[in-house]
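Here is chain A:
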Amino acid sequence: MSLLADGVTILCVLAGLVFFAAGTVGLLRFPDTASRLHALTKADHLGLGLVVLGLLPQMDSLAGILRLLAFWALVLLASAATGPMIARLLRRQGGIT
Partner candidate 1 sequence: MTGTIFGLVGAALIGIGLFGMLVRRDALLRILSFNLLGGGVFLVFGAVARRGAGAGFGGDPVPQAIILTGIVVAFAATTLAVALVLRLAAAKDRA
Partner candidate 2 sequence: MIPALAADGLLAAGILALALGCVATRRAFASAALFIAYGLLLALAWARLDAPDVALTEASIGAGLSGVLLLGGVRRLEGLAEPSPDAETGPLLTILIGIGCAALTVAIGAAVLLLPDPTPSLAPQVAANLATTDLGNPVTAVLMSFRALDTLLESAVVLLAVVCVWALTPEGGWGGVAGLRQPVVRDGPLALLARVLPPLGIVIAIHILWVGADAPGGKFQAAAVLAAMWLMPWMAGLAPAPRIDARWLRLVLAAGPALFILIGLGGALAEGAFLAYPPGWAKPLILAIEIVLTASIAVALALLVMGPPEPPR
Partner candidate 3 sequence: MAWDMLPMLAVMLPVLAMVAAVPLGARGAERLTLAYAPVGLALAIGIMLVVQLGGVPIRQELGHWAPPLGIAFRADGLAAAMLLTAALIIGAIAIFARADFGTAAGAAERRQAFAFWPLLLGLWAAINLAVVANDLFTLYVALELLTFAAMPLVCLDGSRATLQAALRYLMFALLGSVLYLLGVALIYGSAGTLDIVLLAQRVRGDIPVMIAIAVMTAGLLAKTALLPLHLWLPPAHAGAPAAASAVLSALVVKGSFVLVLRLWFGVMARVPMPDAAQILAGLGAAAILLGSVAALGQARLKLLVAYSTVAQIGYLFLMFPLLAASAGEVAAKAWTGGVVQAVSHAFAKAAMFLAAGIMAARFGHDRIADLSGAGRAMPVTLLTFALAGLSLMGVPPSGGFAAKWLLLSAAIGAGQWWWALVILGGGLLTGGYVYRVLAMGLRAGDPAPEPAPVAWQRDGIALALALVSVVLGFLPLAAFGLVQIGRLDVSP
C-alpha cells in the first residue's frame, strides 16, 4: 500500500516538476509578455496541481489534506487574479495589441 502511494507521489511530483521547468523555459524564451504570462500561469497551474496531487497520499490526516488543497486553491486564485491584472496593465501601456 505504502509502496503504491510512494510510487504515485514520485510520478506525480516528477511530472509536476516537468511542467514547472517547461513554464520557466517559456518565461525565459518566449518573445513577448503575453505569451510569457500564458506559459507561466498554465504550466504552473498544472505543475503545482500535480505536485499537490502527488503529496496527497503522504498526508496522514484529513487536516493535512485540506491544507494542501487550500494551498492549491489559493495559488490558483492568486494567479487567476494577477494574470489578468498584468495583462490589463500591458494593454493600457500598449504592450498587447
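Criterion applied: all candidates are chains of the complex that A comes from, given by their letters.
We adopt the following convention: a contact is a pair of C-beta atoms (placed from the backbone, for glycine too) under 8 Å apart; a residue touches a chain by one contact, two chains touch by 3 or more; residues count from 1.
Values in this document were obtained by computation on a predicted structure and should not be read as measured data.
Note on this complex: chain A touches candidate 2; the remaining options among 1, 2 or 3 do not touch it here. Only residues 70, 74, 77-78, 80-85, 88 of chain A touch candidate 2 when the two sit together in their complex.
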